[in-house]
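Note that this complex is displayed minus one protein chain, with the remaining chains in position.
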Amino acid sequence: MSEISPGLDLAKADQLIERHEKDATTVFGFWVYLMTDCVLFASLFATFAVLRNNTFGGPSGATLFSLPYALAETLALLTSSFTCGLALLAAQAKRKTQTLVWFMITFGLGLTFLVLELSEFHKFVAMGDSWRRSGFLSAYFTLVGTHGLHITIGLLWMVVMMLFIYKRGLNRLSLKRIRMLSMFWHFLDVVWIFIFTIVYLFGALHA
Amino acid sequence: MRIKKKWLVVSVMLAALVSAAGVYLSRVNIPLLEPKGPIADKEFRLLLIITGAMLVVVIPVFLLLAYVVWRYREDNPKHGQYVPDWDHSRWLEGLWWVIPTILILIVSIITWNASYALNPYRPILTNKKALVVQAVSLDWKWLFIYPAQHIASLNLVEFPLKTPVHFYLTSDAPMNSFWLPQLSGQIYTMAGMQTQLYLASDIIGNFTGRSANLSGVGFAGMQFSARSVSVASFASWVNQIRHHSPRLSLSVYRSLEKPSTYVPFKEYSNPAKGLFNDIIAKYMTPNRDHNIRLIEGIGL
Partner (left out) sequence: MSHSLISTFGGFLGRLSLKWLPHDPITASGAIMLAAVPIAVALFITYTKRWKWIYREWLTTQDPKRIGIMYIIIAILMGLRGLADVIMVRTQQAVSVGSNHGILSASHFQQVISAHGTIMIFFVAMGLMFGIINLIVPLQIGARDVAFPFLNATGFWLFFAGMALINISLLIGDFSATGWLAYPPLSELKYSPTVGVDYWIWSLEIAGIGSLLAGINFVVTILKKRVKGMKLMKMPLFCWSVLGSMSLVIFAFPILTVTLTLLALDRTLGMHFFTSGHGGNMMMYVNLIWAWGHPEVYILVLPAFGVYSEIAAVFSRKKLFGYVSMVWAIWAIVILSFIVWLHHFFTMGAGSNVNAFFGIMTMIIAVPTGVKLFNWLFTMYKGKLNMKTPLYWLIAFVVVFTIGGMAGVLMAVPPIDFQLHNSLFLVAHFHMMIVSGVLFGYFAGIAYWYPKFLGYRLNERLGRYAFWSWLVGFLLAFIPLYILGFMGATRRLDHYSASLGWQPLFIVAAIGVVFIILGVVLQILQLIVSIWQRNGELKVGHDPWDGRTLEWSLPTPIPAYNFARLPEVSTRDAYWNAKKVKYIDRRPYEDIEMPKNSPLGMVIAGGALIFGFAFVWHIWWLVIVGLLVSVFGLIYRSMDEHTEYTLPASDVKQMEQMRASGGGI
């Protein structure tokens, strides 16, 4: 937008600084929110850790999980995180079409992840190993499902974001929101890494 | 003059209230202050020690408060010196960081030791063999099983005096808390889990115990009697039950499992073998043969 040059209205410059501060405050607030979400996931990880051996005669992680499958999910999500970063870079460079394209790719990858996850859930339920089977499975479905719910919210947000960019362009507000959306998406990626390690990797290794 | 009259009335009323309370309290039984067994006794002494330690800080606070409020009231003609900008003093603040810390340090050491000494799982040191009693909280009554004596009783537990009683506890209902205040503190009873508690009585007597954790509509009626008796009369009580009371078969147990409130004492002979362990196991493992009979019974 406009740069501050000598002779420009000082009040206007002040206003710009103030707007910038406001945006910084919003982003800081979003960091605080992410921290609360961290606590939420930490609590779910704790319940999973407590219940992981409470299979009550049902299957354990070792018999249930397939590592290659989980790895495929991980790859989909990690790639989507990367493309989300590219979307942010494109947006900062004010390239509208490019931003939209990268977001569409991100959305596609996120959706792939979600479909993979849901079909895994479906497979387990069809085998009779639903969340009703044991404390372990309750904790598994809830932890992984909560992450999946966050992904769903992220995808919904992405759709709204794309509509917003399409209609209103890459203005100050959309840039701020793109930044927060990408923070959210990377955060979910980090949570997934923990899920992959603690739930799938340890689960498959630990007989 | 009027103000003094007001205080006179207040003090007379207070004195009357306190003496009425004194008279009343001297006539009723206050289990926590009248312990009758070694565990409750130690817990009571601990209570006195910690209270004393706390008073070291609390009494100065009260005196200081009374003094400050009296001395620095705006309308006090003998008002103390007014220093509006005096807002810190390293020395004084240091004092009330350090002194309570030292006090808490002392109390912490006492606490650490007492936590070990009075761990409910810790056997009472004596040359007598402990009597084992298995307690089960049900909806809404207490079942006591004597595995060695092959008897059981409902809402009534009897044991010889000056003999350690070793309780194993579980629940076949929501969580409850076993509390026999005149002899010992509480321990939770939880389904699928087992807790333990040692207690003993120094005298012959009747005590009241109850559940201390809300467990549903019959909770208030989860009261039981504890009788501490002579060794001889305990033996004859056991004998009596063995020969004359109905058997605690699995089907009788299933009827006990059904909710009921304010249940009177009952005594049973010959409880089903391994009943206590089965009650715990049925929440723990779905497929073990020996407890299928109980699982079928309650349709878990």
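Just so it is clear, A and B label the chains in written order, and each chain counts residues from 1 on its own.
In this text, contacts are C-beta pairs under 8 Å (C-beta built on N, C-alpha and C of every residue); 3 or more make two chains touch, one makes a residue touch a chain.
Being a predicted model, the structure only gives us computed values, none of them experimental.
Screening A:55, A:80, A:99 or A:182 against the full complex identifies A:55 as the residue touching the chain left out. Touching the missing chain, out of B:184, B:228 or B:269, is residue B:184.
In the full complex, subunit A contacts the hidden chain through residues 11, 15, 18, 21, 24-26, 28-29, 32-33, 35-37, 39-40, 43-44, 46-47, 50-51, 54-56, 58, 131-136, 138-139, 141-142, 156, 160, 164, 168, 171, 173, 177. Across the interface with the omitted chain, subunit B contributes residues 24-25, 27-33, 40, 42-44, 46-47, 50-51, 54-55, 57-58, 61-62, 64-65, 68-69, 72-75, 79-89, 92-93, 96-97, 100-101, 104, 107-108, 110-112, 114-121, 171, 173-175, 177, 179, 181-182, 184-188, 190-192, 195-196, 208, 210-221, 223, 261, 282-284, 286, 300.
Here is the rule we go by: only the chains that are shown with their structure count from here on.
Residue ranges on subunit A touching subunit B, taken from their complex, read 56-57.
The residues of subunit B lying in touch with subunit A in their complex are 285-287.
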